[in-house]
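All protein chains of the complex are present and in place, except for one that has been dropped.
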Amino acid sequence: MVGGYATAPLQNGDTILLPERIGELTGLDGFGVGGELLATFLAAFVIGNLMLAMTGVAGPWAKRKITAAFTDRIAVNRLGPGGIFIILADAVRLLSKELVVPENADRPAYDLAPIVVAGSALLGFAVIPMGSGVHLADPEVGLAYVFAVSGIASLGLVMAGYSSANKYSLIGGLRAVAQNIAYEIPLVVTGMSVVIFAGTLQMSEIVAAQAEPLVSFAGLDIPRWYALVNPFAFVLFLVANFAEVGRNPFDTPEAPTEIVAGYQTEYSSVYFVLIYLGEFLHIFLGGGIIATIFLGGPAGPGPAELGIVWFIVKIWAIFLLTQWLRSAVPRVRIDQLIEIGWKGLLVLSFANLILTAVIVGVLA
Amino acid sequence: MMIEALIAVALIGALVTFVAPNRVAGKLAFAISLVPAALSLWMFTAFDGSGNALLDGSLAFESHLEWIQFGDYSIEWFVGLDGISLPLVVMTTILCSLAILSSWTPIDSRESQFYGLVLFIEANLIGVFSALDFFVWFIFWEAVLIPMYLLIGVWGGPDRKYAAIKFFVYTNVASLLMFGSFIALVFGLGDAVTSFALPDVADAMVNGGGVQSSVFGIDPGTFTALVFIALFLGFAVKVPVVPFHTWLPDAHVQAPTPASVLLAGVLLKMGTYALLRFNFTMFPEQVETFAVPIAAVAVISVIYGAMLALAQTDLKRIVAYSSVSSMGYVILGLIAYTQFGVGGATFQMVSHGLISGLMFMSVGVIYNVTHTRSVEEMSGLADRMPIAVGILVAGAFGYMGLPLMSGFHGEFTIFFGAFQADFAYAPLFTALAMFGIVIVAGYLLFALQRTVFGPYSLETDYDVGRAPLHDVAPMFVLLALIIALGVAPELIFDMITDAVDPILNGGDL
Amino acid sequence: MNDWIAIGALALVGLLIPLGMMAVSYLLRPTVPETSKRATYESGEIPTGGTRVRFNIQYYTVALLFLVFDIETVLLFPWAVVYLDAVESDSVSLLEILGPMLLFVAILLVGLAWAWRNGAVQWAQTPRQAAADSDRQ
Amino acid sequence: MTVAVEYYVLLSMAVFCIGLMGVLTRRNALLFLMSVELMLNAANINLIAFAFYHGNLTGQVFALFTMALAAAEVAVGLGIILVLYRNFRDVDVTVPTTMRW
């Protein structure tokens, strides 16, 4: 066999990924293939739990706190400092609730939907370089991969909507799909303009390409983050991303004032938890992508070991932005949403792509 | 370019007539058809060819034109006339003019289409008799079918649909068989021929030693014999020969008079003409091999056709079956393979064309007036329409082969030639065929006696009066031609024998 | 170690975590079956009609449109990846590398313009449009 | 770690046969469509596996095109199925029998 993924020419040989690191740390790499597999699994477990922890903080606690701050309330404050232990309480509460399955539910789909929603969001983190060596995998097609797996979530949403046998759910599910597909193309096409700069789809390469300074004055280097190089693309991507993850002003699929809770209307107990988690994972995944391809990934002042910190700061910043928008911006109607997507963002994203290509071409 | 002119006039005339208003179509078509008739008569006087068209003869009015290069084979526009085809062409043009004239009375709907088709047939018939490249010839040969199919189908009698389809399918299937076998023959000849021109193929067959190597895994002798049989069968349907004759009575009876005239007068001659050109020119050896069965078929056609005619009560059917019988004579003459036999057969083609045309016209004229053709429903017509009936009787005598009529010369030379033939039982076959004449005389006289003579009566209630001039005039012309050929057969017989001799001598004059 | 094995491992984790949570919940939660609980939730009203309601045709037209456009991006990706290398190498001119993409996008945009003008991406019609539309039927 | 090309072929053949089976047994037009997609994807598996085996990119590029065309096909197919539903109130392919064989 000629070729093969492992020996691909574009692979950056000196990137050391998390599985190898864990293999070295634990000495598992001395145990042959089995050991390597175990180390890989451990690495995946670490990444998964890292993200779960983050959503655990974000969902039950941070969200309430932020919303409360906007509406001049206090929100959770009884358990632990600032009410942080509400996370545990909520976990126990939700896990021990009765699971009510609607009588006409389409069973396998109804059960699978939460797993798909939660699992697919997690999958995207595999290729995101989080700095400090926390980087599970670095395939050549990283960016395409991450777009691909984040698309799976809408499948989960439509499964949930359809299988619940509820009109609200169905409407919510379909809205979710209509919205996802409307903004998927601007998202991907805008992402493509980054690819034109970087000349690669590999996440580590994209990050590396942003490390060089753009301009430097007074001894201060302004990094070559693509958000700075092409702010237009950044804004486009940001907007499309909000629509992708279904947050305000694009949260029509849930739209509590119109259709109860959209596709999650009929979900309860652990199923609800999973869908809820999935949504927050998705927000973070969107943040991760933005951070990686526009904000230099884990780059930041200080030693490279601080990468993970900078990375988490960046994705939290984006999370905060979503929550800010959630409280500050009204929801658009479904028809407006679709028309903004198809008539506005799509055209703009193509314009951006062409402009980027022309500029890159002329400059080079 | 004379032949092209003939065809072009007829074709353009067909187109013009097709779009002309119905009321002038007949006169227009007649006027147009006079042009080829006159031209062909001029060609007859200016004829300067000699020998056989297929075997190194010098052709009159020859013309060559590159047309299609199909692989290694070239297809040319190749036409020309020799002593065999010229009389047939002249007969065709004249008969077409007369047929158009005789349609003025019976055809009373969609005239422009009718006359257009007749002119179209004329063009194709001229083509059949003058084309010398197989593809060109085959186009004309097949193209005759469509107008005839429509003539029978649209303007025919009550059973016209059945008759038309039967005619169409019978003759077309036969054509396919014939086409295939001829093409196979050309390929069988290998590199000896690089065109589909009939002279080339004939030359390769007669002088070039024929098929040399095995074809389709069949050895050359058997292959040639198979091709011969297939070609014969293909043409036999057109002639027609018993047992392939069943389409003919249907077609004749259902066809309108002018179509019958053309059908019997010219279309049947296509079959015998093709037999002469293909089977009897290109396959001298096979002609000898298959002489006895072919002669048997010929005699059976003569006798059986005549017997069938005897059993009919419909005048048209009688004439139709008698055509089968007459064509039997032609085949007998061909298979005799002597100068008199083949020459007589060719002469008989022309003669029979004229006579059967005359007969059908007479029957048509009678039908126009009486609206019946049944022998049983009328008698004593001579009282009411003496001229038309007189011509009918004269034509019948011609059919019977009375001296001074062309039929006599044709049949006499055929019998003379057949007696000389050197295949087994030739005299016996000839004698049997001669017996056919007795039957012909029997049924014709019987029918005439019933219808023409005796006291006048008619079971349908139509007034019987004299036929209009334009109905009778063509019959006069035909009768004049029949008598002319009967009195002076050498008018065409000399050029016929001149063209026939090379066939019998294997290409050497 | 192959990248894709790591991704597979994460997929496994992504499957195991929800399953684990479900298992825990299965052990913890009570089950008190009751018919009225299982009824379809319609804000407390008694559910009416079937749940498989018919939808605005626009959902389908948009989906069809997406199908086509999304795939076009697949075809653009390889171009985007090689673009920088191609621009920097001297063997191909800018027109040769940029032209095909411009043509491709132009064709796409013709398609989008057509879909746009024919109302494929318009969710709701104004009454005037609807009236004009019904005249043509 | 490499997998021999035969296994890819076996996989693709299995997928292809599943698709074919679906085509032959299903009466729902949508399931028919899905089965056809399976068959197309079987071809894609082959193309990509063979692209590695032969060490050229032709197969991969073609797989991209196949995907694009499969999507276009689905787009047209869904359109037809929509009008089918509108006319026949069903997506069963055996229901429309306006014309007899």
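Letters are used for the chains, namely A, B, C and D, taken in the order the chains are written, and counting of residues starts over at 1 for each.
FYI, a contact is a pair of C-beta atoms (placed from the backbone, for glycine too) under 8 Å apart; a residue touches a chain by one contact, two chains touch by 3 or more.
As a working rule, contacts and distances are computed from a predicted model.
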Item to check | Protein that the absent chain corresponds to, by UniProt name, given "ABC transporter permease subunit", "NADH-quinone oxidoreductase subunit N", "BioY protein" or "Dihydroorotate dehydrogenase" | outcome: "NADH-quinone oxidoreductase subunit N"
Checklist entry - Can you list the shown chains that the absent chain is in touch with? => result B, C, D
Checklist outcome for this item: Answer key for B:Gly13, B:Gly153 or B:Pro489 versus the chain not shown reads B:Gly153
Next on the checklist: Looking at the full complex, which residue from B:Pro21, B:Pro158 or B:Gly217 touches the chain that isn't shown here?
Outcome noted: B:Gly217
Checklist entry - Residue-wise, where is subunit C in contact with the chain that is not depicted? => result 107, 110-111, 113-114, 116-119, 136-137
Next on the checklist: Could you pull out which residues of subunit D are in touch with the chain that's been left out?
Outcome noted: 5, 9, 12, 16, 19, 23, 29, 32-33, 36, 39-40, 42-44, 46-47, 49-50, 53-54, 56, 58-59, 61-62, 65-66, 69, 72-73, 76-77, 79-81, 83-84, 86-88, 93, 96-99, 101
Next on the checklist: Need a quick check: the contact residues on subunit B for the chain that isn't drawn.
Outcome noted: 66-72, 110, 113, 124, 135, 138-140, 142-143, 145-146, 149-150, 153-154, 160-161, 164-165, 168-169, 172-173, 176-177, 179-180, 183-184, 187-188, 215-217
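The rule is short, and it goes like this: only the chains that are shown with their structure count from here on.
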Item to check | Between subunit A and subunit B, centroid-to-centroid distance (C-alpha), Å | outcome: 93
Checklist entry - Taking each chain's centre as the mean position of its Cα atoms, how many Å separate subunit A from subunit D? => result 31
Item to check | Inter-chain centre distance, subunit B versus subunit D - centres from mean C-alpha coordinates, in Å | outcome: 64
Next on the checklist: Residues touching two or more other chains, restricted to subunit D: which are they?
Outcome noted: 1
Checklist outcome for this item: In the complex, subunit D touches subunit C at residues 1, 61, 64-65, 67-68, 71-72, 74-75, 78-79, 82
Checklist entry - Which residues of subunit C touch subunit D in the complex? => result 2, 5, 57, 60, 63-64, 67-68, 70-72, 74-75, 78
Checklist outcome for this item: Listed in rising order, the residues of subunit A that touch subunit C in the complex are 5-6, 17-20, 23, 36-37, 39-41, 43-45, 47-48, 52, 95-104, 114-115, 118-120, 122-123, 125-127, 136-139, 144-145, 165-168, 170-171, 174, 177-178, 181-182, 184-185, 188-189, 192-193, 195-201, 260, 265-266, 269-271, 273-274, 334-335, 338-339, 342-343, 346-347, 350, 353-354, 357-358, 360-362, 364
